[in-house]
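The excerpt is restricted to a subset of chains, each kept in its original location.
Going in written order, the chains are labelled A, B and C, and every chain counts its residues from 1.
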Amino acid sequence: MALRWINRRPSRPLSVFLALIPFVLVITAYTLASDARRAVNPADKLLPAPAQIAATADRLLTEPDRRSGRILFWVDTAASLQRIAMGVVIAAALALGFGLLIGLAPTAQAALAPFVATLSLVPPLALLPILFIVFGLGEVSKVALIAIGITPFLIRDLAARTAELPREQIVKAQTLGASSFVVGLRVALPQIMPRLIGAVRLALGPAWLFLIASEAIASENGLGYRIFLVRRFLAMDVILVYVIWITLLAFLLDLLLRQLSRRLYPWAEAGL
Amino acid sequence: QEKTDFRIAWSIYVGWMPWGYLEESGIMDKWAEKYGITVEIVQINDYVESINQYTAGAFDGVSATNMDTLSIPAGGGVDTTALIIGDYSDGNDAVILKGEGTLEDLAGKPVNLVELSVSHYLLARALDSVGLAERDLASVINTSDADMIAAYATPDVEAVVTWNPLVAEILEQPGATKLFDSSDIPGEIIDLLVVNTDTLEANPDFGKALVGAWYEVMGLMAANDEAALTAMAEASGTDLAGYKAQLASTAMFYEPGAAVNFAEDEALKETMVNVAEFLFDKGILGEGAPSADFVGVQYPHGATTGDANNVKFRFNTEYMLMAADGGL
Amino acid sequence: MSFVTVQNLFQSYGTRPILERINLTVEEGEFVSIVGASGCGKSTFLRLLLAQEQPSRGAISIDGAPPAQEPDRDRGVVFQRYSVFPHMTVRDNIIAATALNRPFGALWGAARLKARAEALEVLDRIGLAHVAGQYPASLSGGMQQRLAIAQALAAKPKILLLDEPFGALDPGTRLTMHDFLCELRDETNMTIFMVTHDLPEGFKLGDRVLVFDKPRWDPTDPEAYGATITYDFDARDGGIPYQRLVEETHVPLTL
């Protein structure tokens, strides 16, 4: 009798092979579609051949810009990473403060939770014009859009996690003489730090969206700016290189945060 | 109120590329220094956002068309002066059909364009010229200029109205037909540098510095200065040949005198009345505008169209005249 | 005057009474076991002793002090679970008993060194010195509870409250923990209240065994009345109970 498929476990090498299949399929499908389009119009820009993407990547990564003498690819990357890092750090700091407060203090919860819940529903993209006025058109507004976009989510998540801390621990800390502040600082804060990292990992997806959207409107560099700029000329080879790069960056950031969490909070993993 | 630090915004378009070059080459700084002020020139990707920012007060001046100046800052109560008339579109904006055909064939077809922009105005004028109106079209689909080329590549799209360099790019595609362009309505789509009227009145040096610097670059362009033109070409994402091709469909006013003459021409009044009517028809001439005459426009020598008691848009040739007379 | 005094205590949640007319006096150093059916209000009583909740009526006073409004260092507690801090090492959990009382919840300089040395001494005495640097999650259930008890005692509370402290342990570990608790008691002569589900455990460890039950009972609405202390056994003589009936149990309601 054949095993039920829920009981069938692939061997290690088979797993690796299986994991590659969808990637190979997508690349093959892309290549075929690209070939078909270029058979009709050899100058087709929409689906450039993989070889051309590679050539473009090579050019973007190595050739300095004629006007500025710098390699724009790295300039863009640095600018975008800086913006996203600042936005996320600001959001995380705000979320930590408000999350702890809302999660621990019933009074803060009553005052702020409904407001934060409402804020989290407001579409920040629609408020862009106001953001630009309040924060100017420089770096601040881009960082602000990212921060505004993800802070409500982070606050709600951290507040929920703080409120989920076993009541027993909070009581125990009080019997050891801890003030409210000390409970927040020594009992709640360290325990939600790993969760903060987890929440930031979840929020990175939206953060990239906001980054790209804000760079599209007012910027001189950045990954989103470049994509937006070359979109006008349908330079899909450039766009695809940037998309692959953004995906890779997102993956690396995620990995970094995961490792950081493992390193800093071993007790959080051991409990699982 | 008097001040010494000024900011103007511009966005990438063939006739406004000199602004980027002014900042980059240091010509602007030189002129600003001469009048003891500083002028920061900021490039903004999104054209509409740059005008919005100006209207909201984040900038003292902005590069804009006559139509958008009337609808956004002037319609929004910000008294605005056209300080420099840079050029008018002479083919840079075009109505393009996929496949063979004429303007009449647009009837019953959907048209993709940036709604409420000069493209929309061009389309209205084009349809007008063959006795059609917008309601004869299947629909008008608002399409971001950034995605116009990709949109044109999809089977859904049958006709587009857009501007350069997108027009050049789209016309390269096999089977694209240009039905109508801005050279058919010369002088109606005007590219300006507009500044806040109050700021200008309080700080005439600001106007002098801008105009002086601008016409220095105009001189370079008129003299076919390779370095300047190449810098502008690259900043706009093309090469020298491509940029020159775009300039060919742009009627640049290299001489301040020519711009002054254009401003003083009666045709300008007619154009502005047309534009006001178009804007009113689209319902965008300010909140609760009772008629197309709601916003007043003032011309050189004090003539006005629209509501003379609500003048918010002024064509001012004073500074361009100073440049023409070498008085800067 | 006695050490702990509970006077005519009532507690209800919403309109539902949980505890009724509880009167109790406990001398310093007594070990009081509390047993009763599941859900009868044993933990609720402990929460009231802890001042984690305020009674609907009546008052609890310890050592003659006015009724407390919230938990403080006079009251040590060990729950069935979650009693130690998972993010602190074993040593830091002991140090926390001193440190959390400070303005920033931490010790510096000499105070810190002293606390570390003391913590190691405590860990040595309870046999956890070899895991001082580990996190609680890597300890067995029995070791965690031992740590929790030592932590509670390190703050030198006036009374110690235990809510089924050994409920999650297997029988062998349970016996070891009994010995551990007895030893600590002999050392400190602490006043202890312990809730347990295990009657023999209650009699073995306690000086007194209190039974919580509903003395009045409305068959049509089992939740109409709260529980009170129905028996108060003297369990000092090596666990042989001396029965003293406090209140008749399960008297049918006379309408």
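Going forward, a residue touches a chain if its C-beta (ideal position, glycine included) is under 8 Å from a C-beta of that chain, and two chains touch if they have at least 3 such contacts.
Just so it is clear, the structure is predicted and the values come from calculations on it, not from any experiment.
**Q** List, for each labelled chain kind, its number of copies in the complete complex.
**A** Expressed as a formula in the displayed labels, the copy numbers read A x2, B x1, C x2.
Rule of thumb we're sticking to: only the chains that are shown with their structure count from here on.
**Q** Examine which chains touch each other and state the graph shape they make (line, ring, star, complete, other).
**A** Looks like a simple chain-to-chain line, open at both ends.
**Q** Measuring from the mean of all protein Cα atoms shown, which chain centre lies nearest?
**A** A
**Q** Between A-C and A-B, which chain pair is linked by the larger number of C-beta contacts?
**A** Counting C-beta pairs in contact for A-C and A-B gives the edge to A-C.
**Q** Provide the C-alpha centroid distance between chain B and chain C, rounded to the nearest whole angstrom.
**A** Whole-Å distance between the two chain centres: 80.
**Q** Multi-chain contacts in chain A: which residues touch at least two other chains?
**A** none
**Q** In the complex of these two chains, what residues of chain C are touching chain A?
**A** 50, 52, 70-73, 75-77, 79, 81-83, 85-87, 96-97, 99-106, 135-138, 151-152, 155, 157
**Q** Could you pull out which chain A residues touch chain C in their complex?
**A** Chain A reaches chain C through residues 166, 168-169, 171-179, 181-182, 185-187, 190-191, 265-268, 270-271.
**Q** Mind listing the chain B positions that touch chain A in their complex?
**A** So the residues of chain B touching chain A come out as 9, 42-46, 49, 52-53, 56-58, 145-150, 153, 165-166, 169, 174, 231, 234-235, 237.
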